[in-house]
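So that we are looking at the same thing, I have put the structure below in structure tokens.
A single protein chain has been removed from this complex, and every other one stays in its place.
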Amino acid sequence: MNLTLDVWRQRHAGDQGRIVRYQAGGISPDMSFLEMLDVVNEGLILGGDEPIAFDHDCREGICGMCGFMINGIAHGPERATTVCQLHMRHFRDGDSLTIEPWRAGAFPVVRDLIVDRSAFDRIIAAGGFISASTGSAPEANNIAVPKQDADSAMDAAACIGCGACVAACPNASAMLFTAAKVVHLGVLPQGQPERKGRVKAMVETMDGLGFGHCTNIGECAAVCPKEIGMDTIAFLNRDLARSAVLTGNGRA
Amino acid sequence: MSTLLETKTGSDLDGKTPTGPIEERWDRHRFELKLVNPANRRRYRVIMVGSGLAGASAAASLGELGYHVDCFCYQDSPRRAHSIAAQGGINAAKNYRNDGDSIYRLFYDTVKGGDFRAREANVYRLAQISVEIIDQCVAQGVPFAREYGGLLDTRSFGGAQVSRTFYARGQTGQQLLLGAYQAMERQIGLGTVAMYPRHEMLELIVADGRARGIVTRDMVTGEIEAHMGDAVVLATGGYGNVFYLSTNAKGCNTTAIWRAHRKGAFFANPCFTQIHPTCIPVTGDHQSKLTLMSESLRNDGRVWVPKKMGDSRPPEQIPEAERDYFLERKYPSFGNLVPRDVASRAAKEACDQGRGVGPGGRGVYLDFAEAIARLGAGAIKERYGNLFDMYERITAENPYEAPMRIYPAVHYTMGGLWVDYDLMSTVPGLFVTGEANFSDHGANRLGASALMQGLADGYFILPYTLADYLAQVGPQPTDGNLAGVTEAMAEVGARVERLLAIDGDRTADSFHRELGQIMWDHCGMARNEAGLRKALDRIPELRDEFWRNLKVSGTNEELNPALEKAGRVADFLELAELTCIDALHRGESSGGHFREESQTPEGEARRDDEHFSYVAGWEFTGVLSEPVLHKEPLAFEYVHPSQRSYK
Partner (left out) sequence: MREDRAVTAATRSPPASGPAAPVLLPGTSVARKQLVAITGVVGVLYVLVHMLGNLHAFQGPRQLNHYGEYLRTIGEPLLPRSMLLWIARIVLLTAVTIHIGLTAQLALRSRAARPVRYVHPGVVQASYASRTMRWGGLALLGFIVFHLMDLSWGVHPHFVRGDVYHNAVTGFRRWPVTAVYLAAMAALGLHLYHGTWSVFQTLGVNRPRWDRAIHRGALTLALIVGLGFSTVPVAVLVHLVK
């Protein structure tokens, strides 16, 4: 396969940045998208150019490090698939692809397709945890968790923190990411004591970091590689409303 | 390191394992360890390299205790560490199933599974702590699988005859890591832990014979920085990427432990590498990594190849009578659930006989047809749905209809930096945890034990043993004016300069691929003296070429993936040689290390306890000089060494 790639190149955060065109030749349909970029990069390095910088690590869709826009769609055209698991057989010979980094003020570009997602870590640090210091835990089976709740928690906890939700959102909102953690911890009995404070602290931090707000458009859920749904956002909204209305402990 | 004829041997190593009844050793030892006064803890600074299960759990726990921790990782966030990719589960001797499990049984299975090359006391402690790990993780909100009554579900895994594996769908590693990560983020919010993402450790700082800090490169700006502390912990994972193709993340590397090795930390059993039997086969030269399919698939899938050599019919056209279910045939009592090393070797053997399937004949079938007929496609989807989806995404084949094709791939390294019972290396003040150390798995790791070890080290061992060390040395000045700091920084700077200055015409990746091929061919699933010697000839040549003909574009003062990669490959090129030396010297077959010269008449691995019942700790003496072997003799007081049999 031969492809034309229009790739965003930007040397560092302060650089202007521009789209640069590359031809990718001899691409096998069995390659992953990142393996295709590896081939392009080998050529660039040998030519004395700098390789296209992109974040990646596990290449099996779980670490959440990779991700960029392919023709305006976060992680490309396949549903529930990160770019490392996206294979070239989903493209056609001669395709023209525009590759851009996630765009959000809270995710400044570091270089080329790499953005700084440390804002996500700060949202977690603000309350995305259960305070259970090492050693203080009770016997595990003292806490019974209905299977249904454990399953809901797991559905939300599957979030890999890749940032596609922010990238796809017309408002660059981090609601889906934040909500996924609020749901994961909020449906478990262990998460109840801090439930009220958690949602407030996380949303306030999210706002403070410059993410946009949610307008219920649903692009986030549509591109989420782990298929986390809009219902998590409704859950967050509910918890936040209750935390404003109700007083007392975290049981909302 | 020239081709080895005879191993230079130094003094024996002392693991400092406590004595007495094995059940009481850890308790008694904990009492003997010194404590740090709570009010004094904030005066200590701990350097934590790596943020996976072992690193994040330790950073969080030490932060909770009141120490100051500086934690480093090369990824953009600590949540990316490769522990996240572990699928299957985590073992714990809870005996919730009433199926006869106990701490002693987990201990026994792990020592036996490790083919009698692990320290008994360490393994017993691991089995004891396994119980607390589950409690801790549940309290953090790890969404383990539950039964309808709300209690924790467990499954049998990796050939264990008891159901002691706790799991969170096929994403157990992810959930455990997020638990540890969240605990650490809590400490970051509270100011006890400072996180340095996109920082790669490139050198260890040793001053007055103690590990006192590290030199890092800021991967965004290229700045070379020294970070000082009272102790250094390496939790940087394994070195499986020395084979180029492995199930490890692309960024996994040996640099941290290799640099520490060069500064005096002995490297133990580097040849003990685990080849995992159920991975998706290689499709072509472009392949950048291999994807593991959880071992749990072997609970319901049946492994087979055609009986006939070169049978190219599609699988559904091969009648039952012409299929060879070779694991069931060779190991009737364990069948498809034999340990990883045994299953991998059997697959290789079938492919070597020309009976492999798929492109290049490097694959065997893992067939779910019988399980689907017995349990229904729904039940199989419930159990393995995400794995089947992943398989289909990568191969474009539907495993509900056609059998999967699998082939072994490098997955885990049991070897690592040598540590004593307190997890301290041969450099005082340098602790090594998780996969980066060699300690608990002997020559072969059992399924669902890596997560257990990483978290045991981080949550429940290091906080005690590190305190003991800190209490003994007292708080140290951390002003960076120590002897050794400037030199270490200068060394790092010079090395980076050197990599950039070569300006040859091969990329680091091409050297890495070639190195990986040498290792896979000669130091892979089966090893022999001739092959290892060939590898030991080729590796120094390749290393020479690397330093003459490497091409790195760009500069140091920017984010430069080509430069990062080159530095890692340079270290792999040194480690590879040590791995082959270790494999050559260990003339027995044990666990993941199969020496063709040491097998039974039926072709099974033959261990040689008379000559090799020891941990091989290698001392670095220079790139061009032979390493010195220090043995730590292994004594088995509780589990009597026997030849493993899964027949």
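A and B label the chains in the order they appear, each numbered from 1.
Keep this in mind: contacts are C-beta pairs under 8 Å (C-beta built on N, C-alpha and C of every residue); 3 or more make two chains touch, one makes a residue touch a chain.
Here the structure is a predicted model, which is why all the values come from computation and not from measurement.
Asker: If I consider the whole complex, including the chain that's not displayed, which of B:S130, B:T154, B:Q171 or B:T192 touches that chain?
Answerer: B:T192
Asker: For chain A, which residues touch the unseen chain?
Answerer: 6, 8, 17, 19, 69, 71-73, 98, 100, 103-106, 109, 125-127, 131, 133, 168, 170-173, 175, 197, 200-201, 203-219, 222-223, 229-231, 233-242, 244
In this section, only the chains that are shown with their structure count from here on.
Asker: Rounded to a whole Å, what is the gap between the Cα centroids of chain A and chain B?
Answerer: Taking the average C-alpha coordinate of chain A and of chain B, the gap between them is 27 Å.
Asker: Which residues of chain A touch chain B in their complex?
Answerer: Answer in residue numbers: 11-12, 28, 30-32, 34-35, 38-39, 41-42, 44-46, 48-51, 53, 55-65, 78, 80-81, 85, 87, 89, 110-111, 114, 116-118, 120-121, 124-126, 128-141, 143-147, 150-151, 153-154, 157-158, 160-161, 184-185, 188, 190-191.
Asker: Which of the residues in chain B come into contact with chain A in the complex?
Answerer: 57, 60-61, 64, 75-82, 84-85, 94, 96, 132, 134-141, 143-152, 168-169, 171, 174-175, 178, 181-183, 185-186, 188-189, 195, 197, 220, 249-251, 283-284, 286-289, 291-292, 389-390, 393-394, 396, 459-460, 463, 505, 507, 509-510, 551-554, 558-562
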